[in-house]
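Every protein chain except one is present and positioned as in the full complex.
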Amino acid sequence: MPLEATSTFPLEETADKEFLYTLNFGPQHPATHTTLRLVLTLEGETIVKAVPDIGYLHSGFEKLGEDLDYNQYVTIVDRMNYISPILNEIAWHHAVETLMGIELTPRCKYIRTIIGELARISDHLLCVGAAALDLGGITAFLYAFNMREKVYNIFERMAGQRFHPSFTRVGGLMFDVDDEWVNMIRDFIRNDFPKAHADISKLLNKNRIFLDRTKGVGVLTQEEAINRSASGPVARASGVPRDIRKDEPYLAYKDFDFQVVCAKAGDCCARYFVRMEEMRESVKIISQAVENIPTGPVNVALDDKLTIPDKTATYRSIEGLIQHFELFMWNRRWHPPVEECYAATEGANGELGFYIVSDGEGRAYRARTRPPSFIHFSMFPHLIEGHTISDVPAVLGSLNIIAAELDR
Amino acid sequence: MSVEDKLKERFGSETLEFSQFRHNRRAIVPVEKFLDVMSFLKTELGFNYLADIAGIDYLNYPNAKHRYGVVYALANVSTAERFFVKVLLDDPEPLLPSVYELWKGADWMEREVYDMFGVVFDGHPDLRRILMPEGFASFPLRKDYPLRGRGERHNFAPIIRAEA
Partner (left out) sequence: MAVKFPDFIVSKLDWLANQARAYSLWPMPFATACCGIELMATASSRYDIARFGSEAMRFSPRQCDVMIVAGRVVMKMVPVMQRIWQQMPEPKWCISMGACASSGGVFDTYAVVQGIDRFIPVDVYVPGCPPRPEQLIRAVLDLQEKVRATGTINAREFEGRKEFEGPAPLARQLAPDQTMIVPGDFTTATRLRPENN
């Protein structure tokens, strides 16, 4: 099959000028980690203009959200930011529960907090490790992935799937957790993780190559960060002390003592340090939570007609059977108010919110995601201009762009 | 004085329609007043952060009077206060002024709403499709577009093994 030359996508005019040439970067390029494309206009090695082109992984998540019901869609949200799936599940069901006005049981709140923070740790680990990998430090990547395997083990123990657990349900969780799981977490936060964290810090914190390539690169000032809607670690590294866990405490976050990590510089290095410190704060939260998990049920009471009854209740009691039937027949299911609402949580990458429009049926009429990666990537041209082409991986790595969340 | 009161004082109580659901406080703003309200919210009331822009197609929605809705989620970074502004639009030419000048973050969010719903943002510097391919003919998140598409996804020539 003959191949024809690609037209130089949107930049014909600039590339004609003297000394400028156009470089296509991606969509299949190792430093992008996933699928995004940049059309860079270069003067020598300096980037004059960068035009991102995305959509190479647009798979219609939001359309599926209108087709699947409030529980089913959790399997799809999982696949949105696939390096910390649990945080997406928490965000989605937080929005659904806000819409329906459900108050979770204390035990469920604690467990969700713990798994959410674990997911945040594994997200930051991958981000830090992969950023180091792109800048030439493969060892830190191997240490980070080793720890991620430990987190996977914990998730596998609780949900049976190591990667996409799909663990939350409307008004509760899929299963309750057991003592062995609690011990695994204790082991993780006491022994494995602090050691790996120290190792990674030792490898990178004073590493000349790493620091030289990240310091002063991709600077985002505080005003720009606010004006361009940055959130999460990216905003905090620019000195915007905004953390939804503190601002609008959801789940059990107000019970714990933790700090919001901020930096002033706003460059790639600051983002790296913010992520490293946030992992420590997450460990602090987990260690407070894991010793104080309240007893009691994980799901809200069956009488509320919101949660799926467990197998025993379904097979042994008529209420359970009816309830199961009510939630699974496609013309029954939930009856949320005919309203719309936005609820946000602090995802690993930033503010992860869902805007749900409900028409009173069992599935959302519209399930809009506020994707942090999408918004962070939109400031990429601003961050990269004037830097050299070898800074592209550094900036991309520090923003932690996840294509599935970027494109949905 | 709350945000609602200040808005009422500035724009009169008839033009805007206020409501609250759970913690979401919101106002429905007519298109003509939209840009004024937004810049008032930003400059006077301190909503310096645009968290999200959500497009909605109300085609089969119960009791809906307009076809499209665009919801702007605003936040005040220093007080963590949130406010939602909603505009309703109708079919032949859903047109809305762009807020890119106020919040640069609106750039891609508006492009996405355009891509998915066909709502045109007047004054946007670079309104192209963002997620779908350039020449794609429909707006996929509209309610009259089927979930499985109209066959576009399989509209490519396969490669035969012996050839490549």
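Worth a mention:
Letters A and B name the chains as they come in the text, with residue numbers starting at 1 for each one.
Following the convention adopted for this analysis, a contact is a pair of C-beta atoms (placed from the backbone, for glycine too) under 8 Å apart; a residue touches a chain by one contact, two chains touch by 3 or more.
Everything quoted here is computed from the prediction, not taken from an experiment.
Considering the intact complex, the chain excluded from display touches A, B. The residue touching the chain not shown here, chosen from A:Ile76, A:Ile200, A:Val290 or A:Ala367, is A:Ile76. Where subunit A meets the missing chain, the touching residues are 1-4, 6-7, 9, 27-30, 33-35, 55-60, 63-64, 75-76, 79, 82-83, 126, 141-142, 145-146, 148-149, 162-164, 403-404.
In the full complex, subunit B makes contact with the omitted chain through residues 132-138, 140, 145-162, 164.
Quick note on the criterion: only the chains that are shown with their structure count from here on.
Between subunit A and subunit B, the centres computed from C-alpha atoms are 23 Å apart.
Per the touch definition, subunit A reaches subunit B in the complex via residues 1, 10, 54-55, 58, 60, 62-64, 66-67, 98-99, 101, 224, 226-231, 240, 242, 247-248, 337-344, 351, 353, 355, 357, 359-360, 365-366, 368, 370, 374-375, 377-379, 407-408.
On subunit B, the positions that touch subunit A within their shared complex are 21-24, 48-52, 54-57, 60-62, 71, 73, 77, 80, 82, 84, 103-109, 112, 116, 128-133, 140-141, 147, 157, 159, 163-164.
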